[in-house]
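What you see is part of a larger complex, with each chain still in position.
Labels for the chains are A, B and C, by order of writing; each one numbers its residues from 1.
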Amino acid sequence: MQLAKVTGQVVATHKVESLTGVKLLIVQPLNSAYEPVGKPSIAVDATAQAGMGDHVLIEGGREAAVAIEPEFNPADQAILAIVDTVYTPEQ
Amino acid sequence: MQLAKVTGQVVATHKVESLTGVKLLIVQPLNSAYEPVGKPSIAVDATAQAGMGDHVLIEGGREAAVAIEPEFNPADQAILAIVDTVYTPEQ
Amino acid sequence: MQLAKVTGQVVATHKVESLTGVKLLIVQPLNSAYEPVGKPSIAVDATAQAGMGDHVLIEGGREAAVAIEPEFNPADQAILAIVDTVYTPEQ
């Protein structure tokens, strides 16, 4: 799982049936100092409440489909949580 | 999931049975400004209607097989939607 | 699976239901000489006892969800063990 920021949205009229009514958001991965790392990708919103600019927890793979209904959804990346704070003490 | 553009097609006569009748398209991943990023790969067309030059939404992994029938198809990348617009406001 | 060190924690109030009560730790992958390699990511703690600074064994993918209950949890990275020693003889 990774920290990310919501930076955009994708609109697609013609799509596979299981994605009907699912919000498709563009997410930019961040490090724990909230700096961008790597390339943005597209995730379904499993929290149903993430908005533009939010810091979120994303994950990929088969688990992403599990996060939304129906379970056999072909999604491969999902937003699981809206992040409040990141705690990284000096060690 | 990622944005991509359909750039070609692969023809294979001798293949595993579950890929019979499935369209195999070459897809080039794009960023949200529609510029190519990374290497093209080969995806099955789950929308049944993607054509040469279309902007599409692709994804990989176990979910790709779920997007087409039968469910236990050995595909690992599928086209899920034809993309109309990408919305990325300044922040 | 990889060696890693626990370096932080993520706090998220609004999240998918299956992550309720699950500890989300930031983990930095290490090589067998305990030096950092690659980027940190976020893992659920399946051992229930990993603490800040611990050396742990992490893994990713569908298996991470299997490591915690319920099985259909959308986690994609988990801490499986707290590592005591790494044995790498000269060859």
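Keep this in mind: a contact is a pair of C-beta atoms (placed from the backbone, for glycine too) under 8 Å apart; a residue touches a chain by one contact, two chains touch by 3 or more.
These numbers were taken from a predicted model, which means no experiment stands behind them.
Asker: Just want to confirm the stoichiometry: 3 copies shown, so how many copies does the whole thing hold?
Answerer: Whole-complex copy count, per this file: 5.
Following the convention adopted for this analysis, only the chains that are shown with their structure count from here on.
Asker: Can you tell me, using the touch rule above, whether these chains form a line, ring, star, complete graph or other shape?
Answerer: If you draw each chain as a dot and join those that touch, you get an open line.
Asker: From the C-alpha centre of chain A to that of chain C, how far is it in Å?
Answerer: It comes to 20 Å between the two C-alpha centres.
Asker: Using Cα averages as centroids, what's the distance between chain B and chain C in whole Å?
Answerer: So the centre of chain B lies 32 Å away from the centre of chain C.
Asker: Could you pull out the residues of chain A that touch at least 2 other chains?
Answerer: 60-62, 64, in rising order.
Asker: Could you please specify the touching residues of chain A with respect to chain B in the complex?
Answerer: My answer: residues 7-16, 18-19, 24, 26, 39-44, 52-53, 60-62, 64-65, 72-77.
Asker: Would you pull the chain A residues touching chain C in the complex into a rising list?
Answerer: 1-3, 31-32, 37, 46-47, 49, 57, 59-64, 66-67, 71, 78, 80-89, 91
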